[in-house]
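Below is one structure, written out as structure tokens; comments come after it.
Every protein chain of the complex appears in place save one, which is left out.
Chain IDs A, B and C follow the sequence of writing; residue 1 opens each chain.
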Amino acid sequence: MTTADALLDRYDEVRAYTERLAAPLSPEDQTVQSMPDVSPTKWHRAHVTWFFESFVLAENESSFRQFQDQYWFLFNSYYEAVGPRYSRPLRGVISRPGAHDVGRYRSNVDDRMRDLVSGIDEGTLGKLAPTIELGFHHEQQHQELLLMDIKHVLSLNPLQPVYAGAPLRSADPGRLGWKHYDGGLVEIGHDATTEGTFCFDNELPRHQQWLEPYRLADRLVTNGEWLDFMADGGYRRAELWLSDGWAKVQGEQWRAPFYWTEHDGVWLEHTLHGTFPVDPALPVCHVSHYEADAYATWAGKRLPTEAEWEHAASLEDRSQPANLADGETWHPRAAGPGTGGLRQLFGDCWEWTSSAYLPYPGFHPAAGAIGEYNGKFMSNQMVLRGGCALTPPGHARASYRNFFPPGARWPVTGLRLADGAAA
Amino acid sequence: MTTADALLDRYDEVRAYTERLAAPLSPEDQTVQSMPDVSPTKWHRAHVTWFFESFVLAENESSFRQFQDQYWFLFNSYYEAVGPRYSRPLRGVISRPGAHDVGRYRSNVDDRMRDLVSGIDEGTLGKLAPTIELGFHHEQQHQELLLMDIKHVLSLNPLQPVYAGAPLRSADPGRLGWKHYDGGLVEIGHDATTEGTFCFDNELPRHQQWLEPYRLADRLVTNGEWLDFMADGGYRRAELWLSDGWAKVQGEQWRAPFYWTEHDGVWLEHTLHGTFPVDPALPVCHVSHYEADAYATWAGKRLPTEAEWEHAASLEDRSQPANLADGETWHPRAAGPGTGGLRQLFGDCWEWTSSAYLPYPGFHPAAGAIGEYNGKFMSNQMVLRGGCALTPPGHARASYRNFFPPGARWPVTGLRLADGAAA
Amino acid sequence: MTTADALLDRYDEVRAYTERLAAPLSPEDQTVQSMPDVSPTKWHRAHVTWFFESFVLAENESSFRQFQDQYWFLFNSYYEAVGPRYSRPLRGVISRPGAHDVGRYRSNVDDRMRDLVSGIDEGTLGKLAPTIELGFHHEQQHQELLLMDIKHVLSLNPLQPVYAGAPLRSADPGRLGWKHYDGGLVEIGHDATTEGTFCFDNELPRHQQWLEPYRLADRLVTNGEWLDFMADGGYRRAELWLSDGWAKVQGEQWRAPFYWTEHDGVWLEHTLHGTFPVDPALPVCHVSHYEADAYATWAGKRLPTEAEWEHAASLEDRSQPANLADGETWHPRAAGPGTGGLRQLFGDCWEWTSSAYLPYPGFHPAAGAIGEYNGKFMSNQMVLRGGCALTPPGHARASYRNFFPPGARWPVTGLRLADGAAA
Partner (left out) sequence: MTTADALLDRYDEVRAYTERLAAPLSPEDQTVQSMPDVSPTKWHRAHVTWFFESFVLAENESSFRQFQDQYWFLFNSYYEAVGPRYSRPLRGVISRPGAHDVGRYRSNVDDRMRDLVSGIDEGTLGKLAPTIELGFHHEQQHQELLLMDIKHVLSLNPLQPVYAGAPLRSADPGRLGWKHYDGGLVEIGHDATTEGTFCFDNELPRHQQWLEPYRLADRLVTNGEWLDFMADGGYRRAELWLSDGWAKVQGEQWRAPFYWTEHDGVWLEHTLHGTFPVDPALPVCHVSHYEADAYATWAGKRLPTEAEWEHAASLEDRSQPANLADGETWHPRAAGPGTGGLRQLFGDCWEWTSSAYLPYPGFHPAAGAIGEYNGKFMSNQMVLRGGCALTPPGHARASYRNFFPPGARWPVTGLRLADGAAA
């Protein structure tokens, strides 16, 4: 297979998957922005298309013309270098282009991308390929966002609509075990020799860090354990919380994870399958960094640093099956029996770390608009590691750095405990 | 024709007209709430249906069952007596029921209304008819709101979508003349003998008021006259404004009527036909009470009181044609040559008065939930009279009291000058 | 006594009274702005001084020079015509000039005013006298505001400081009676022949109004009656409230009048004498228009219009003693036994009317900055009549129109019931 063919196969695969994820959603579903952090489904579908049009076609298509000039304004997310952009919190007031019009935009760009990639010489394609591949990974990120966002949209509807499928059957989460690490001088950051060639700029450069000896829990914290925390006054005891977290608990009246509601004394959880009684066996999810930190304090433990997590992950056998988006469970699963290794490491829930999202030593963002991808968000955010049940498979690797503000609750976020350990 | 047949003919007519107004709008258009004051089209379509279901069917249908119990929660606008209701500013986050589902709700209630009205005895029908007729007038109010609201939704879209039709051709607005009234002890309020049997409770009781002699302009203020006001510093001169109005001018940076935008030195106006250069011949519209009051002060005049307006209107020949929704102009028209009477009295633009919206002497709201229709809004609002190009014909009568807060700009509002006059 | 001497006597009297009211307050007390509506005591003391400096001295003093040029910026309240002014909600962040510096400013202006008035010829003085007299009335208004405002400042302090004096002894409020009025064509507005020569522009012109027959309660509603309203769910029953009022009840969680707090099941009231159990015999005060309206609805009555109130007041014997600021009770008193007339008409509590604050027919504001005194506030406010225990005596007359937004609770406001009546 030529490079061009391989690229186009991958292109078609990624693009088709987005449409498959959007397929269960009506034009009305695809229009709603339920809070400023959330984007409408049809906006996601258009924005990832705009990425290819503006970063690949614009510079390389002979006789380039925008599909619709206002789309560049509407579907630019945050690239200051590309020009003015439409206000993010107002994405939900734009009824047109409709879901169907966005489909036509996608088809048009798909045709032009295929023409471009098939038609250019190998040398030019070699230079272009990294940007196209970045476009794949960008679209996959938005596949996860699309699911996260529509989960929130549907959660606000008193009719309790279902995105897809049936609830998970319960299962034994297994006993929580601990795994010991000696620490010392370790290397973290993306390693192309073991993890494949692609990574985001924020995973580089690979570099050394000194780690004290530590332990990690071998599975995620469960809903059942979280219920114990709640029963023990977890949301009412200031001494367990970071100051900013306690302000949130009081200001937003947090009493439980984000999608939990109490009804006649029973805690229910909104999922993409519908709303059901909380299953104690499943990992707790949709908790903020503040909640994760408070839980760890309550448990007499702490969250891992991202270096601890990555170092540990690099030692694991990567062939274990992971609960990612391709499994179409749309929700974290119970851990199952202990394996000797770290269970639920990739998939299920993104795992909050205690590390702020900051540049690695020697980090430099890429030149041009693409350079805005990651670096400019390096403030007021915490790193998460691992992946979740809504993450496309290509986005789960040991060096992957996801990040959200410590108060964010709508991503599929859980926690794994850590501990300092005598060496 | 029997009473039942007449009622059902009217029912079908009113209900079909709502659907005709919504027909040009896509499911996405019908979903958006562009600001808290605006409701989505499909919400309007459902809410007027809920009105019949809850105020007519619920008490009178044998073996009544709600079409969908959550609809009662979702589509109650403000009737506290009917139970809890969904938060108004969040109407735009509800993607389901979709536009099509709302159509099914409408059909179901239509069938049940027809069965009920055809099936009950004349006596019962006689008692029920006033509530059904109130439902017609209620639905007509929402027909106007639907158009006002979608105008706002579309206005925010950089693609500048069009609701319908083509722009008005310009025409001479005619010279502004003045008509004199002696005042004295006059009667205002609804008079069933001259204006037909239906009115809202806030138009009653008919009562006496003492009026000083006054004059009214015989047509509305035009865009051309408004441009003179702007050129003379109208939006920059504090001395012309009520204090609350000046706070709005500064806080929201008002520089022109609501739907005007300046582009390369040319003022453009967003209309339901699209966006066009401001036509000086047309009446100015989408100005707040504050702006209307400032203009009148600038012109050395004032706004009429509602009693002055109504007394004058009662003296006019009502056979003059009016630019209301049935004309499908969707916009105010130029006044045309003077007639000796008050031009543009009904239709074109709602006319701000200087009267606060307060109860008439002896006013009592109806008993029960229906009593919440009007009385409870009698604070912080100003009365408007006449009707506009989006008003269904049945809503234009001399005693009709429309009302909005003095800062509202998204209704189709203009002004007619008044003046004290030597007797 | 010459005109000049009489003016100066009055000047000294008014100015000294302000200082007497401020005397119990420490420099720190005089500095605090407890909410945007409230001004610091020292700001009031300076602002009324600025009024004389800018409206009298500036135009008439030979070789006029401002005492301090920044004071014109700091102590202009809302006169746009006088130039830019300091932001109202930030009056509390200005520690200097301190209370003592303001005293020096007052003395300086007092000296210059005395020089000016003693030194100019009778003719010039005649032209100037109305503005000086306006300055007296302006300062008296601020005397009441100073007391209202410091009451709020002290109310927020957990130490419960006392402004002055001892609590009122309780007394029998007397039975509530009703007084009948025939209505018809009456005159309202200031009448110089019966009420003295001074009035504000908003009390003019005197004009005719048609009144239906009506009745007025012969005393104010008491705390005891208000407790009945509360016990009957007054603050929990939406059907009693104007829509805007109900939004306040819910948004600000109103459960009782403004200065009431519940402690171990007992309602306490903050007063200028300290905090004490609510006395059922005293008039209820510090209720908003919304609360007054809801109470009247609950009682099956309504509030009077301002024309009804003024017409009734004009028929009363004005020699009855009134509980105004000169009595130094600093709080409304119990009504005492019926008198055949309207008790508590002047003083005790300002009485909410059902009338919006709007211009009288033919009203024109004065020319220049003085014209900003009243007219520009004629929107979103309701008229109050009568006066209160903090009102200087010169401010209680039948035609006096006080006004506040319907949600205001920090003025000393109560209510008198009204009723339509068979003739």
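Keep in mind that, in the parts below, a contact is a pair of C-beta atoms (placed from the backbone, for glycine too) under 8 Å apart; a residue touches a chain by one contact, two chains touch by 3 or more.
As the structure is a computational prediction, the values presented were derived from the model and not from experiment.
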- Note on the structure: Absent chain's touching partners (shown only) are A, C
- Full-complex contact with the absent chain, from A:R10, A:H207 or A:R318: A:H207
- Task: Kindly state which of the options A:G135, A:P173, A:G189 or A:G245 is in contact with the chain not pictured.
- Result: A:G245
- Message: Using the document's definition of touch, tell me which of C:D29, C:E144 or C:E308 contacts the absent chain.
- Response: C:D29
- Item | Residue, one of A:L185, A:A231 or A:V266, that touches the chain absent here | A:L185
- For chain A, residues touching the missing partner are 78, 80-81, 185, 207-210, 212, 238-239, 241-246, 289-290, 293, 354-356, 358-359, 361-362, 371-372, 376-380, 406, 420
- Query: Since one chain has been left out of the picture, which residues of chain C touch it in the full complex?
  - Reply: 26-34, 42, 68, 70, 73-74, 86, 90, 92-99, 153-154, 156-159, 161
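Simple rule for what comes next: only the chains that are shown with their structure count from here on.
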- Message: Quick check on chain A against chain B: do more than half of the interface residue numbers occur in both copies, making it same, or fewer, making it different?
- Response: same
- Express in whole angstrom the distance between the two chain centres, defined as the mean CA positions of chain A and chain C. 60
- Query: How many Å are there between the centre of chain A and the centre of chain B, using C-alpha atoms for each centre?
  - Reply: 47
- Two or more other chains are touched by the chain C residues none
